[in-house]
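Just one protein chain is left out here, and the rest sit where they should.
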Amino acid sequence: MTLLIALLVGAGAGAYGFRNALRLRPQPRYLAGAAFGLLGAAVVSGATKGCAYGTDVDSIQNVIGVAIAGAAGLAAATAASSTKAARGDEPIAKQRSELRTGTYRLGWWWPWLLLLPTLIILVVFLYIPAVQTFTLSTMLVRLGAPNTIDVCLSNFTELLVPNPWMVVVLPSLSVAVIWGLGLWKQRASAGSASYNLATTLQPLGIMALLTALYFMFSGGTNGYRSIYLNTVVISAGTVLGGMVFGLAIAYLAFQKVRGIGVYRTLLIWPYAVSAPVAGILFFMMFDPTAGVIQHIFDGFGIDFPNYRESVSLARFTVIAASVWKVLGYNILFYLAGLQNVPIDQIEASVLDGASAWQRFRYIVTPSLGPITFFLLITNLTYAFFDIYGTIDYLTRGAPAGATSVAIYEIIRVGVDNRDIGRGAAQSVLLFLAVIGLTIWQFRRSEDRITYGGVG
Amino acid sequence: MAKRWLGILTVLTLLLAACGDSGTTTTVASGTGDTSASGEITDIEMWIAFADDTRLGFAEDKAAAFNAAHPEYNVVVQSFDSYNTVFEQAQLALDGGNPPEIIHFFEAATQEAIDAVDAAGDPIFKSVTAAIGGRTEILGEPVVLDDVVSAARNYYTIDGDFYSMPWNTSSAIMFVNQDMLDAAGVDIPETWADVDAACDTILAAADAPSGCITWPNHSWFIEQTLGQEGTLLANNDNGRTARATEVNVASDGMKAYFQWWKDLDASGKYLYTGVQRDWDGTNAAFQAKEVAMLIYSSSDTTVLTETGAENGFNVVAAPMPYNSDVPFEGNLIGGATLWLLNGLDTTTEDGALAFMNYFSNPENAAEWHKITGYIPITNAAVQLLKDEGWYETSPNSLVASDQLDAAANTPAARGALLGNFVSIRDVLTAAAENMLVNDGDVTTILEEAQGEAQRLLDEYNALFSN
Partner (left out) sequence: MSFSAGVRKQGIIRGRAWPVHVLLILVTLAIGFPLVYAALISTQGNPDIFAFKLTPGDKLAKHFDDVWVGRSLGRSMWNSTVQSVLITVAKTVLSLAAGLAFVYFRFRGKWLVFFFVLVTLMMPTEVMILALFRLVSSLGWQNTMTALVVPFAASATGAFLFRQHFSNLPSELAEAAQVDGASPIQFLTKVLIPVSWNAIGALAVIQFVYGWNMYLWPVLIISDQKSQVIQVALQNLQGIDVGLTYGPLMLAALLASIPPAIIFILLQKQFMSGFSIGADK
């Protein structure tokens, strides 16, 4: 029964995810979406052996099972829809010409031969481990232990508040806020006051979601809420810091003064430095015994606190190291983006007597939208995953786990404590976050293509 | 122009890298150089968890010497970065069908090593006592297992069976910056109360250090304290009369220790580096004269004393301070032993046993003690060092052995044996960190930790029960 609901939810989510698919009429579009949704939901249900849908488990497990199936359905359909969108991204005329000329007419096996190595590697080293991650997340597994125990979704429920209503209601509310704001914006005509208000309020949806998740995860010393908070704070700090400084410095380095090439190279090089080395360098600077920061403050007679003992300072240090690390990359892409700034508009505004700040705010910033979004995604990827190396050398998750972000916790639980099942369950959560972000990314690029609006 | 230079630089870096590569390959293979004897050469692989020059170098030297004396054998030392990695890799190697014959494994995972089974359900390791089978000599190498000092024997004997061959064994002792203590005019503290009093004096001085005492937030020090206080960590006599099924983290002894620790920290006497198991950071603080006292493993006695001298102060070792409010039982050992792989053929097994006994023969055990600070593992080695007059020139080196000899042979002072101990240790250090950093309430924190630790033990027992 619950299995049926889960599959239906998956199909429904799929249909929703497919609503903007191109070149299809509504009815087949929704049907195709539902099919993809069903596929996604079925894969996940199969991987978890459908255990969450029985009546012998807590109702909270039913709910989570349905939610995961729905997410998988939405993910599958969005990816499918984006595939269409990506194809539709070229002019139809060109696609036709691509079909008529320049196409090889050789044995059918030729393209498969070319694609085979890629496909094999993707199946063996991405698809299979992905499915296994779901399977492992429903078990107690220890490296070297002769037995395993099936625990269904209790690895997940441990991470959530014990109240099933909170788990259902909070995310639903936040989704409703996001959806409502989106609808409002869609209904309002572009440029109207109502439209502008909706645009201004849109970040509220994300805030609502972040807050809902905060209250959804279990509190207490060992609760996942603290890990979630660390991840949000450190990711947000890294992304905001990296992008603001990146843009400011890129803007500066865009000026055509003598020797700018040298400046640019000197500014961009941290890109080549690895996350672990960034951790090591900041470890040295902030070291309470031997670091330069300590020595400088000593010079002023101030005892600079040990960053590994102060929650906020430890987070700040991790963020600082990460911002420093992503800065080169951001400057590089913002420099590339600045090449596209309409120079004639700037010339006109100079004649109009606009100030440098006004030019920056009203001409430069808008044309950087797509690059900013791209950097947002890549910086978030850094803050979610690569930051592991930085933290491992800088704080090792200290103090009291205040800098242990999601990926760090996965390794601590799954590898150091050898508790593979719980580690896998946390991996699934991170997986869901990545899927959410990717859907957002696909959706955005899709919107741009579909409506030709500014990104 | 600049590009060309960069190109040359790249090539040079890569060449250097290649040279470094070939250079080390030869040193690693040095053991095989002189085995020119006729007949089959039996390879014996030993995996150890040391990667530093001193300790890995010792093992490689001894393997080479053994190979020279026994040309029919070739002992190869493979180094890993931690105890955990060694065990994990051994398990994976077992699945792959190419496991090492000798594995270096630390004390906290003793239960897990005994419980470990391969895919077919057979034990992975074999008891060295059983393998030796009462022989006094194997391949001409005298058996030294019977002569192992009592503290190590007591720890590693389970159900009357001495399971693995001790190698590096230490105890927790205190190192003081004697110059700092002299300047403050205090004696080396013996009890917790003494530490408090000494720290008051030291911190009251004009040019006082930023802290007074530190030690790594490592569960081993907590366990040492429980041994001193005679408090059990697990039921069934600390898991020594039967498999431990209940862990007791929120005991009175534990609360007393945590409270003392918390008060020391709150009054600025204890310096917390902010990192769990931070051997390096605490050591650096001691060397940088930020604290006057360091509770540490005796394993680094030699180098700690020398480095102190380099940094311009006199290091004196003393027993670990204890809680004088309760009767004293004794400190326990720490360190690691060599485990023998199960199911080897007689030739290989005898070679492995001969090497293990050679590795800790009196001369080698004494040398090992001198270069590190791990206790001399056999009584004969202790005697040898005494005859040499070593302790007169290096009094710091005697402290750990004396402290262990003074311990009672009670379940508490022998140390706990339980499943999932490595993870349970992490629960303890996380609780301590929570207390130090977030100023948590001792009872609340320990009761939360109790739930977590018990769950870990229950799950372990469920996953390993037959």
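Letters A and B mark the chains as written, and numbering starts fresh at 1 in each.
In the analysis below, a residue touches a chain if its C-beta (ideal position, glycine included) is under 8 Å from a C-beta of that chain, and two chains touch if they have at least 3 such contacts.
No experiment lies behind these values; they were computed from the predicted model shown.
Touching the missing chain, out of A:285, A:311 or A:376, is residue A:285.
Note on the undisplayed chain: of the listed residues B:279, B:328 or B:391, the one touching it is B:279. Screening B:40, B:53 or B:122 for touch with the missing chain picks out B:53. Although one chain is not drawn, its touching partners on chain B can still be listed: residues 3, 6-7, 9-10, 13-14, 16-21, 23-24, 28, 51-53, 78-81, 85-86, 88-89, 92, 95-96, 279-281, 283-284, 286-289, 300, 303-304, 307, 310-312.
For chain A, the residues in touch with the chain missing from this view are 75-76, 79-80, 82-84, 86-87, 90, 94, 97-99, 101-104, 106, 108, 110-112, 114-115, 117-119, 121-122, 124-130, 132-133, 136, 249, 251-258, 263, 265-278, 280-282, 284-285, 287, 289-290, 292, 295, 298, 324, 327-328, 332-333, 336-337, 339-341, 343, 346-347, 350-351, 356, 359-360, 364, 370-371, 381, 384-386, 388-389, 392-393, 407, 410-411, 414-415, 420, 423-424, 427-428, 430-431, 434-435, 438-439.
As a working rule, only the chains that are shown with their structure count from here on.
Centres computed as Cα averages put chain A at a distance of 42 Å from chain B.
Put simply, chain A touches chain B in their complex at residues 140, 142-149, 220-222, 288-290, 303, 306-311, 314, 395-396, 398-402, 416-419. On the chain B side of its complex with chain A, the touching residues are 84, 87-88, 91, 112, 116-117, 121, 210, 272-276, 281, 284-285, 288, 290, 422-423, 426, 430, 433-434, 436-438, 440, 445, 448, 452, 459-460, 462-466.
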